[in-house]
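One structure is given below, represented as structure tokens, and several questions about it will come after.
Removed: one protein chain of the complex. Kept in place: all other protein chains.
So that you can tell them apart, the chains are marked A and B in the order they are listed, and the count of residues begins at 1 in each.
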Amino acid sequence: MSNLLDLVVAGLATGAIYALIAVGFTLLWQASQTINFAQGEFVMLPAFLMLAVMHAGAPFWLAILAGIVLSMLLLGLGFKMLLVDPMLRHGVLPLAIATMALAVGIKEAVKKFFGAEASPFPSIVPAGDIAIFGRMVSLQSIGVLVVAILAVIGLTFLLNRTAIGRQMQATAQNPAAARIVGIPVERMILLTFLINGFLVALASLLVTPIYLAKFSSGEALGQAAFIAAIVGGFNQVRGAIAGGLLIGVADNLAAAYVSTQYRAAVPMILLIVIILFRPQGLLGRAEERTV
Amino acid sequence: MRWGILTGVVLASLVTTAAYAQSAAPIKLADVAELSGGGATAGNNWKNGIDLAVEEVNAKGGILGHRIEVTHADTQSNPGVARAQAQKALDDEPYALLGPGFSGSVKVVAPLAAEAGIAEIMGGEAAELTQGGNKFLFRTSFGQQSSMPKVAKYINDEIKAKSVAVVWVNNDFGRGGRDAVTREFGRYGIKVAADLSTEAGQADFAADVSKVKAASPDAVFIYLNEDESARILKELRRQGVTVPLIGETTLVGQKVVELAGEAANGARGHVGLTTDAPVDLVRAFREKFVKKYNYIPDHNGIKGYLAIYMIKAATEKMGKPDSKMLASSLHGLTIKAANEPGILMDMTIDQNGDIDRQGFLVEIVNGKQVVKQVLPKLN
Partner (left out) sequence: MTRQAKFWRLALGVIAIAALVLVPMNLNRYGLFILSQWAVMTIAAMGLNLTLGYAGQVSLAQGAFVGIGAYAAAILTTQGMPLIAALAVAILLCFAIGWLLGYPALRVQHHYLAFVTLAFSTLAFLVFRNEDWLTKGIYGISNIPRPVILGFPTSRPLPFYYLCLGSLGLVSAVMWWLIRSPWGRAFRGLRENPLRAQSLGIDTRRYTLMAFAIGSALGGVAGALYAPLNQYIDPVPFNLSLSLDLLMMVIVGGAGFFFGPFLGAMIAVLLPEWLRFTEGYYLMFYAIAVIGLLIYSPTGILGILDRLVTERRTRAASALRAAGKAQFEATP
């Protein structure tokens, strides 16, 4: 029995990582119908930016701030202006392909300029383990879980309780109507991208000490977060948490009780099952189809 | 049309250059390696090792007075692309072919090189590569059929383990090692207590370690890439696994020690090529590499470096560069480090293209690699 608990706790720790990345992903989709295949690379990049700033001699805390600001500028503002704006009116698919190309571009650029080796990354959460239910859990994993939950709580509060948040929701649901009512639609969409830029920087800060700074670490993370977002509910931010945690736990349980060779299949099967029986995801709202 | 004209121009320029050749024509080497995709880390190390060696050799006058020119092509870790790039390289009639590293890509490229009669020196470690009778294929490191018997022997004789859990990365490298070591265990009557495949790039090993614990083995054999080795060592420590942990070069490298910290202490491994070897020439190589590239190479960097010196030694034996005879010159060649420092450790190449070289059994003690046993060359 303690074995099961071990696995669940470990799964929650990994799942929290997926959740944090999935949150931004869901947000982008909701606000602007952007499927961002480069989200994993977005999480990989800020760590490298921070490392570069530290190489230039800055202390860690300054590098963190610089990394967050750069991330919001490049991956939030830059991404929106250069990629999303020109392409969005032509439909979802061309933009999705463009983000795929963007993912390749970012990966190759990092590999070229930072090398193909994995670099360790300093952690803001102290290394070490504490005992929970008699099992050793790394503090870093707890840190990720706490931040992920806080992020979701914060976002949900922002979206549901503040005026700006409600404006953002309106923009997401019906941009044309929102414009008529006087909501500055462009600014709301920009805000979403900036928030994503902030979230990925945060995720990068927490995840990279565990995953190591490597140009290829974005691939698996991006894909897992993608699945987590869909399973949890593509149109509700809190779905990202549910999806991420579920995927993390299911993956671990599958590896332990089914087969380590097929562990990657379980999130996929979960995805198919959810899509078939509850297309809006576990916590999502059912989408109406426009005639 | 464009290709036809291009080929014509190239041929014409080659002929004119040959006609004007007074000084020695350069020796052209073609490298086909994984510079992007899943094998990028290994491939880039290999490439850097090659470049370092070429620079050194050229600085000393080249091979028998001929400069080395090397071109690098990217296989994208895809056998189809590897084939295309190798074909392109072979069409230019290089002196020798270098790479690839992925065993799958080697399997595609080797027949092409053999057909063209060009020697291919590669980094793949899968056992079957040299067992197909290809007379033009050469290793730079131990094949798994050479290294695994040594590991199994150590586990049987020294650790006296009766059951071992095997954790391996699910690609051609990991699978090959797992198959080879399982075969050896069978010979000693050692039971495989758990057979756990993991994914490349995996970060969470809780489930795998959990299964290891449940199997209660006498020892754990770990055959993962370096990043993952560090992670599983930490997880094993976290879950309180105390039985001996044995692996290969990828378990006990300095990179792993750096990443795993205290959790790496006690890990043991059979090491063929390591920058931590207590050999002066290897240490010197490492310093040169770090000076040029700013990071510590993994064993693929050494492989690339050695490939160039193998070609140099074989060519010098022939007395003149003859690409058609290069392969037979390599077969049966013994290169001594005293004569050719670039080879770092004495090496003998057998008729199958396998190499025989000194190896080490190391243990990590207090964050440092300590050699417990030196496994001498067989001949």
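Going forward, a contact is a pair of C-beta atoms (placed from the backbone, for glycine too) under 8 Å apart; a residue touches a chain by one contact, two chains touch by 3 or more.
Source: prediction; values computed, not measured.
Novice: Which displayed chains make contact with the chain that has been left out?
Specialist: Spelled out, the missing chain touches these shown chains: A, B.
Novice: So which of A:V69, A:A109 or A:L253 would be touching the chain we can't see?
Specialist: Considering the complete complex, A:A109 is the one touching the chain left out.
Novice: Pick from A:L4, A:V146 or A:M268: which residue touches the chain that isn't shown?
Specialist: From the options A:L4, A:V146 or A:M268, the contact with the absent chain belongs to A:M268.
Novice: Thinking of the whole complex, not just what is shown, which of B:D51, B:D172 or B:E248 touches the missing chain?
Specialist: Missing-chain contact among the listed residues: B:D172.
Novice: Just checking the interface: what residues of chain A touch the absent partner chain?
Specialist: Against the missing chain, chain A presents residues 35, 83, 86-87, 90-95, 97-98, 100-102, 104-105, 108-109, 112, 223, 230, 261-262, 264-265, 268-269, 271-272, 275-276, 279, 289, 291.
Novice: To test your reading of the contact rule: which positions on chain B touch the chain that is missing from view?
Specialist: Residue positions of chain B that touch the missing chain: 1, 3-4, 7, 35-36, 38, 72-74, 77-80, 83-84, 87-88, 90-91, 102-104, 107-108, 111, 126, 128, 170-172, 175-176.
Following the convention adopted for this analysis, only the chains that are shown with their structure count from here on.
Novice: Applying the document's contact rule, which stretches of chain A touch chain B when the two form their complex?
Specialist: Going through chain A, the ones touching chain B are 3, 6-7, 10-11, 13-14, 108, 111, 115-118, 120, 129, 136, 138, 210-212, 214-217, 219-220, 248, 251-253, 255-256, 260-261, 263-264.
Novice: Taking the touch rule as given, give the residues of chain B at its contact with chain A in the complex, in rising order.
Specialist: Against chain A, the touching part of chain B is residues 36, 38, 40-41, 43-45, 170, 196-199, 201, 203-204, 206-208, 210-211, 213-214, 226-227, 238-240, 255, 258-259, 295.
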